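And now, subunit A:
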Amino acid sequence: MDNTYSKTADALMDTDKSVILEAKHIYKTFPGTVANDDVSLELRKGEVLALLGENGAGKSTLMNVIYGLYTQDKGEIFLNGEPYAIDNPHDAINAGIGMVHQHFMLVPVFSVLENMMLGAETTKGPFLNKKAAEAKLRDLSESFGLEIDPHAIIEELPVGLQQRVEILKALYRDVEILILDEPTAVLTPQETEELFKIMRRLTERGVSIVFITHKLKEVLAVADRIIIMRRGKVVGTTTPAETDEHGLASMMVGREVILEVEKAPAQVGKVVLEIEHLNIHDNNQMHSVRDISLSVRAGEVLGIAGVQGNGQSEFVEAITGLRRYNSGEIRIDGKRMPQEKPRTLVEHGMAHIPEDRQKHGLVLQYPLTSNFVLCTYYREPFSRHGILNENEILRNAEELMERFDVRAPSPVTVAGDLSGGNQQKVIVGRELSREVSLVIANQPTRGLDVGSIEYIHKTLIEMRDAGVGVLLVSSELDEIMSISDRIAVIYRGEILAVLDAAEASREEIGLLMAGHISE
Partner candidate 1 sequence: MISKTVDKKRELSINWKLLRQVILGLVIVAAILFFNARSPEKTSAVLSSTLRYAVPLILGALCGIFCERAGIVNIGIEGQMLFSAFLSYMTNVWTGNLLLSLLVGMLTGAVLGLFLAFLSIKLKLNQTIGGTVINILATGITGYFYQTGLTTQGKLWNIPLGPLAKIPLIGPVLFNNPPITYIAILLVIFSQVLLFHTRWGLRTRAVGEHPRAADTLGVDVFKIRYWNVIIGGVMAGLAGSFLTLEGVGMFERGMTNGRGFIALAVMIFGKWNPISSALAALFFGFANAMQIQLQFMGIQIPHQFVGMIPYLLTIIVVSGFVGRSRAPAAEGIPYEKE
Partner candidate 2 sequence: TPKTPVVDEAPEGADVDQPTETFKVGLVTDVGVVDDKNFNQATWEGVLAAQKELGFEAKYIETKDAKDYDANIQLFVDEGFDVIVTVGFALGEATINAAKANPEIAFIGVDQFQGEVVPGVAGLIFDEALSGVLAGVLAANLTETKTIAAVLGTDLVPPVVNYNRGYVGGAKWFDPEISIISTYHPGGMDVAFTDPEWGASTAKQAIEQGADIVFAAAGNTGNGALIETAQHDGLFCIGVDTDQWLTVPEAHKCLVSSATKDITLSVVELIKLAYEGNFPSGNYVGGSSLAPFHDFESIITEEIQAKLKEALEAYNAGKIELPEK
């Protein structure tokens, strides 16, 4: 192993902290994938262990094995030095392991309290004792400063609060080991800070934490030790003191990664997208977008920064024709657009990289050939008089796979068999290969690893340089900062400010994202 990353004296010193959990030689395969390949890891009492790795490296899988959701093919787990069989989450909970999952594990129609109680019910006779549970929850909320209405229905809560419920849920079960799988993906920088404080409070009480994230800064800020995984293997262990962001990035990907995108100043042209006084109600008839007016010009990237759940999804859906809006006007190239007509928008040169690639972007059971013509199948040369031209469709797929470096066995492989990064490339390839004047990219790199992110950022900048207007919506501050020319901050459905990217600071935008308007 590369000795740069081998244990240092510092790390060795830590060994006097007792090892509370140890996973040894874990193997876990899925059909066609080796997700964990001889992974070993140890967690010590009261430490924050960061687990870092590109997409699909096997981090979540390993944690799911430890939590009992998955059963390993080979390998053993030791708790306090004793072998401990964890066959299901029940065993894990009994062993004092709690986990906040990468995807929310909350029952949307239940109240906060019901979600707390589920699996750890307090009962009086045969009946649920909601009073006792509520009292316990209130105590917990107070002692950690995590305020929450026990009777609120989860689906009506903003994601930030849902994340809070998730953490409370783990604490409600008196954990000794807490696994946090990408908990900060949906938090503002300030909320992230809050979370770090809670983590520190927990470690002081002797709780051990496994912390998974893709954000290198966070790792450096909060971790005691860092373990890096790649392609199912542990490729190194280090500490924040020994490394920096570049070191971590190249360790993850196995090569040098350019974290900053290089770009020339924008050559701005005419306005391509104009939005005036847009108001949108969401599914529950709540106001989710209030009176937004914005414009995007040819040759620039307008970034919309904001914490997830502040109306971005509704906003993008409205401009891309997927959702009705209540009032306002949308114009492309000066022409007024009708409501709810994605096809008309496509015809007017709009490309849309949707937020949820599997829900909106692809028909997973379709081969790549069909996915590449998903928006243009009805046009020549792909069809004539309603009859498809298979040869053209195949030729198109071969060409785009080549051009956008889509790695798949063949053009007729079904999209569902591709990895997330490659799926995203199919969408990007499809959307950016036709004549477009406007690109709407919503969270285009969500959940992708640094290698894929690099590629997509480069492509977006190329489009901008070719005179296309780009609207980038992202909750990743770094992404917004690095490729936008102007930045609009959205909070609770309103645009709080539009700033020039060159002059804006991280802190300023972070505060705006949390709803603090500076003078």
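The rule is simple: a contact is a pair of C-beta atoms (placed from the backbone, for glycine too) under 8 Å apart; a residue touches a chain by one contact, two chains touch by 3 or more; residues count from 1.
The candidate set was assembled so that all candidates are chains of the complex that A comes from, given by their letters.
A quick note: this is a predicted structure, and the numbers were derived from the prediction, not measured.
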{"item": "Chain touching subunit A (counting every copy) in this complex, out of 1 or 2", "value": "1"}
{"item": "Candidate 1-touching residues of subunit A, taken from the complex the two chains share", "value": "30, 67, 69-71, 88-90, 92-94, 99, 101, 104-110, 114-115, 117-121, 123, 126-128, 149, 151-153, 156-158, 161, 169, 286"}
